[in-house]
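Only one protein chain is missing from this complex, and each of the others stays in its spot.
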Amino acid sequence: MPTVNSWNASAQNVGGSTVGPADYTIFRSLLDTWNFWSLVVGIFTFILLLYLVIRFREESPDDPKLDGIKPGVFPKERDNLTLELTWFIVPTILVLYLTFIAWQSMITVWVDPYSEELAEESFDITIEAYQWGWNFYYHDEIVVLNETGNLTTFVTPMGSEIKDGSIGIDGNLYLPCDTPIKAKIVTLNDGGELPVLHAPFMPEWAIKEDAVPGLETYLAFTPKESGTFDLFCAEYCGQQHSKMLAKVHVVGQCGTGE
Amino acid sequence: MSKNKIRVFSLLFVVFIALAATPQITSFPTGVGANGNAGCTCHSGGAGTTTIDVVGMPDSFTGGESYELQISISNPAIPGGELTANMGGFRLFASAGTFGAGENFTDLVQELEGGATHTELGNDVRDWVVIWTAPDSEGQIVDFTLHGNAVNGNAVGAGNGNTGDAWSTFEASVPGAAALGGGGALIEQAEPYEVAIAAISFGITLFSLMLVYVFYRNNPEGFNLNGLAAWLKKWLTTTDHKEVGTLYFVYSFLFLFIGMIFSLLFRIQLSVADNDFLTQDQYNSFFTLHGTTMIFLAAMPMIAAFANWIIPLQIGAKDLAFPRINAMGFWVLAFSSILLYGGVMSGEGADISWTMYAPYSSSGGEKGASAGTTLFVAGIVMLGMSSTLSGVNFIATIMAMRAPGVTWMKMPLFTWSAFVANAMLYISLPALIIGTVYLYLDRTIGTVFYTAASGGDPILWAHLFWFFGHPEVYVVIVPAFGIVSEVLATSAKRSIFGYRSMVYALAGIGVLGFVVWGHHMLTSGMDPTLRLIMMLTTMLVAIPTGVKIFNWLATLWGGSLVFKTHTLWSLGFLVTFTMGGISGMFFPVAGLDTHFHDTYFVVAHFHYVLVGGTIFGMFSAIYYWYPKATGRKLDEKLGLLHFVITFIGMNAVFWPMHQLGIEGMPRRYHTYSVDSWTELNSFITLSALIMGAAQFILAWNLIKSYKYGEESGKDPWGGWSLEWTTTSPPPTPSFHEIPTQGDANIDHHAYPESSGGLFSKMWKGSGSK
Amino acid sequence: MSYDDHDDHGHHGSWAPIIASLGTMIFLFGFSEANMGITAIGIVVLVWGMFTWWKDDLPFDGSEEMGELEAYGTPFGGMKIRKAGIWLFLMSEVMIFGSFFGAYIRMRSGWNTHWTLRDKAQEAIDTGVAGEGLTDIDSIVHACMTDKHKPLVADCNDATGGLVNETFWITDAGTPAYHHVAAEYITADFWTLLPGAINTFALILSSFTVVLALKAAKNADLEARVRDKKVRNYLAITLLLGTIFLILKLWEWNHLIHDYDFTISTLAGSFFYVTTGAHGIHVFIGLIFITYFIYKAHIGGWDPNNAQSIEYYGLYWHFVDLAWVIIFPAFYLY
Partner (left out) sequence: MGEHQSGWQKTLHEKTGQDVYFWNFIFLMVFTAIEVGAVYLSLTYGWTVFALVSVGVVKFFGIAAFFMHLWDDERELTYTFAFPFIFVIILFIGIAFTNPEGVIGLPAWCSPDIIGSYTSTSP
């Protein structure tokens, strides 16, 4: 009979280091592309600025006065249509290219929660947020190979099995490896709790979605490495917003997947 | 004179009553201990029906003494599980002292951070013995909080294991032997609230002393105090655009420093992991007030100050269109800060962050928003009124009072940027006013706009707020564009490159600013079709800004650039704002935004754009137009020192935040336990303190140069716009004879006068001259 | 198009702005602390500020020196700047009422209302599953609700053959799915509709009387004393109609709250009372301004060349009527 330990030490001392999303997430590939283009644009602009500042600084106060600068008179207009068109067209092309990539990422990150093909092989959980803690409800079973090599249901260190209907209220979320996870996010409303915005945020897979009282929102991600990762609350929810922590344990054999 | 005196004293008396009636809510910030009491509260079910009795709690403790506390839980309605398992639980906290288990309770009780709790086995019984050893210093009061929980044993079976239980709380405070002896003087470390209130009242006393000093310096010989009343009356009743501009400037400069005090306080809090320099309440209200003060009480009034001062001079008008409405715009803003800060004095400052997201901001009670939030929201409504009043003024003035020769396409770019900024603010503000009125009524008379239980929708607030929010951030940056265009052109001694494309880019930003607000809410459960639209439009917004940056660079081509302080600030703007603009491009991408939303990457981006953009632009404007306003230049050496420290400090503070954002450190966290973040955060705090100190150089420079600055004639920097044709400081009303602006292009017949460009063609009305 | 030289037209400072702002602050301060005393002080100081403002304006004779500037250049060239100013102010009002409607439509499009109930009833009749003897929509609606519009969930389920089941009224998450909108009570009973209809007629009539007052003030060939009396009387009628509008509105609210229990703690109630309340406040502010105009007419202040102030006030008043033209069908009839 698992004890209903009202306080779980491990959830509290978060410790360790978080180095941001895993390498296999779409976040990393996008970040590299965006970093590359930022460097290209940044370096081009700063070198141009440096050159102009050095090349065209004032030699002597009586440099030739161009453009008829006199107080009270609108100066001679300077423009060069081809130059202006180029630095309008070129950024537009770059932005359109980046928009195309961004559109791709949208389809992988935000999934239609009612699509059939996701429904069959996804591991369904419900994340319930309340003021300053998380409850996890499992709707599928985690199946792992135990030491004798046959498949059994996974048992948590505190002795509770993770199968359809089991509940985690001690700030620990257990997830299978290499299976797409579909998490429904709801806010606990049993009359007593004050329903405010929360947002489960798992930096390891670079995803978050707000828990909005009165609305069900969805998260979809696929862990590919086992281990223990952090779950933060990313939407300001009051006094202990910084204490609303949980640990995500990815269990089972990883790396067998594609 | 006597009638005026009565009026002035009655006004001050009313203000005094309003201040005295500031809410004396006496709930001091308790700041629950490190682990919070969420333990039993996750057991839902009726609270308070369980009775807890503790035997052996001493009346007063002597240092180092151990006391045996027998705790037992009973609840007639919940007899406990039939298998004598999962009967009860407890969680004991004490603000000092250490814990141990009673001699035959070693397997039932365990010591845990901040107190004690039951073990696995201890969960099956309902009474325990805990040994508490008192701390050595007896001069303090130790607060005990004990949560007792009668469990009905359904463990992981029916329901979710934590239903049907009942927990309640037992509190006691045991004074040390020396605590009560002789007046019980408690030695408490300085409460951060006292630090904040002391700093703010010090700022206000300093400000009033400076006020009297400036009055004294006007004419030291004829100085007498009842002259002060007349001089004060001039300022309280002024409607001249220059004096209202000065009021706006002094007001925003004061609040720039108050906002800075809050930021330094919570930077100290964030410098190390698991720090408790500030309690959670204080941290939450400090970051709320930092955000609101910096945007609404520092940046926007500074823009209004320069707009008030410079627009009439640049378009050749004697004064703004509606002088008294202009003065009312300032005074509504001035009084709104009393409401915004009303809660802080009583320890109940608003803690709902500057975005005031709905269900939390419309909630109250122990876990909800603090009591000062209602006053705070009332202050935001007043800010809305003030911006609407000044918005009408600026748009009417620019549209109707331009001198002959100052057509739409020959107006200085600062006036253009102020026009676009005020038009955007003016059109987007009603969405904020309506959202805030709904929130205000939710908190005062009990409407249910954002209450999910009665069908209300929290995302309605997010939509209404950000429909205003995004144009707002453009309102804050667009005037800085105008200032940089003016300063770079004058410093390079050339006209701005591509004046027309600059104006069209401004108009492009103005329009696009209204269709992109969704990128602030991409992960907040917004309608997915709308997320796609918002992502696409946000991508387009970078293009007009890119056009402007390249135009500024092209302006430097072929010029002879002088390196005055205002030029340095504008070049600094070019560097930091470009980096901010580039880091902004990371957010419209779904894959990146799901990670970056509400992390320190967002904080890094908007500080690069706000501090690197608006504050650098405003400082450039201060050094550029101070001579026109006072007739004396600011000290260049002090200016250089101020620029170098602030430029390096700004990058040192905000660049590491990008890395913290990538590592996933969430925003608005009172503290964090991830050790790898400590090193970056302490570096940020250190550089923030240095950068903060550097701002006093500017304050000193402003005061010193008013008397000892180098004389500046009408046109110290060689600018071309109309403000450089009047004397400095200009007469009141600003132009005795409305000037006519010449046009260097007519001599070269580049642009025939009549065409007047697309804009005026579009507006060719039947009656216009 | 020349500005004349002597330029003392700049206002020599006025106490009005600071007093009015102080009044606003004290009013909001009191309202936030639910302390009616301070709220009352706030309103007093605000009105004192307004009257100081108008005392500065009383000698206004429509001339250049007194501040009636003319716009120059595109787009308002030749027009009076104050007229352009009023139209710019109305832009902000359009956005305010636009936001009210934006929020209302967002919520309303998600609610079940008496229209969806009639739809379901029609569907039940079409598919023949309606309860026996219930052949038309009204009889089904009567079966579903008491005359105080309280839903009878079980009876309605039978009456519509299961089409209007439990989740039609309350969602499974416990939040209300069916929202009693004001129009449900108003269109169902003539006496509840009457005040709304009378109010609409009253506002249109008051718009007309303001136009008549303006025409009288501009009428040069009227003898001064006769003209002032005419202007004062027309404005007084507008004031009367505006007060009737507010009194009827408060009576109607009282009727809705007590007889139908349609309070602000329901979502539909919140939207109804806050939107119509905001419009009511705009009418109230208009009435305060018109007392100043009446006082000025009483002391013979109006003549053809400063009558345009009434025209600018008329623009504001017509806009308030325009807003009502949209609020009335959206909240009272739909």
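A, B and C are the chain letters, set down in written order, and residue numbers restart from 1 in every chain.
Criterion: a residue touches a chain if its C-beta (ideal position, glycine included) is under 8 Å from a C-beta of that chain, and two chains touch if they have at least 3 such contacts.
Keep in mind that what you see is a predicted model, and the values were worked out from it rather than measured.
Across the entire complex, the residue among C:D57, C:E70 or C:D119 in touch with the chain not shown is C:D119.
Only one of C:V44, C:V94 or C:I170 touches the absent chain when the whole complex is considered: C:V94. From the set C:G13, C:G49, C:P75 or C:G286, the residue in touch with the chain omitted from the display is C:P75, counting the whole complex. The hidden chain makes contact, of the residues B:A77, B:L530, B:A693 or B:I746, with B:L530. Take subunit B: the residues that touch the chain left off the picture are 427-428, 431, 457, 459-460, 463-464, 467, 514-515, 517-518, 525-530, 763, 765-768. For subunit C, the residues in touch with the chain missing from this view are 75-76, 78-79, 83-84, 87-88, 90-92, 94-95, 98-99, 101-103, 105-107, 109-113, 115-116, 118-120, 122-123, 138, 163, 187, 190, 193, 197, 200-201, 204-205, 207-208, 211-212, 214-215, 218, 311, 314-315, 318-319, 321-322, 325-326, 328-330, 333-334.
Just so we're on the same page, only the chains that are shown with their structure count from here on.
When every chain is represented by the mean of its C-alpha atoms, the one lying closest to the mean of all protein C-alpha atoms is B. Comparing chain pairs A-C and A-B by the number of C-beta pairs in contact, the larger count belongs to A-B. Our note on geometry: subunit A versus subunit B, Cα centroid distance of 25 Å, whole angstroms. Within subunit A, residues 189, 214 each touch two or more of the remaining chains. For subunit C, the set of residues touching two or more other chains reads 174-175. Subunit A meets subunit C in the complex at residues 189, 214. Residue ranges of subunit C in contact with subunit A, taken from their complex: 173-175.
By the touch criterion given at the top, residues 7, 11, 14-15, 17-18, 21, 23, 233-234, 236-240, 318-319, 321-325, 327-328, 330-332, 334-336, 338-339, 342, 374-375, 377-379, 381-382, 385, 388, 391-392, 395-396, 399-404, 406-408, 426-431, 433-435, 437-438, 440-441, 444-449, 452-457, 460, 463-464, 467, 732-733, 736-738, 756, 759-760, 763-765, 767-769 of subunit B touch subunit C in their complex.
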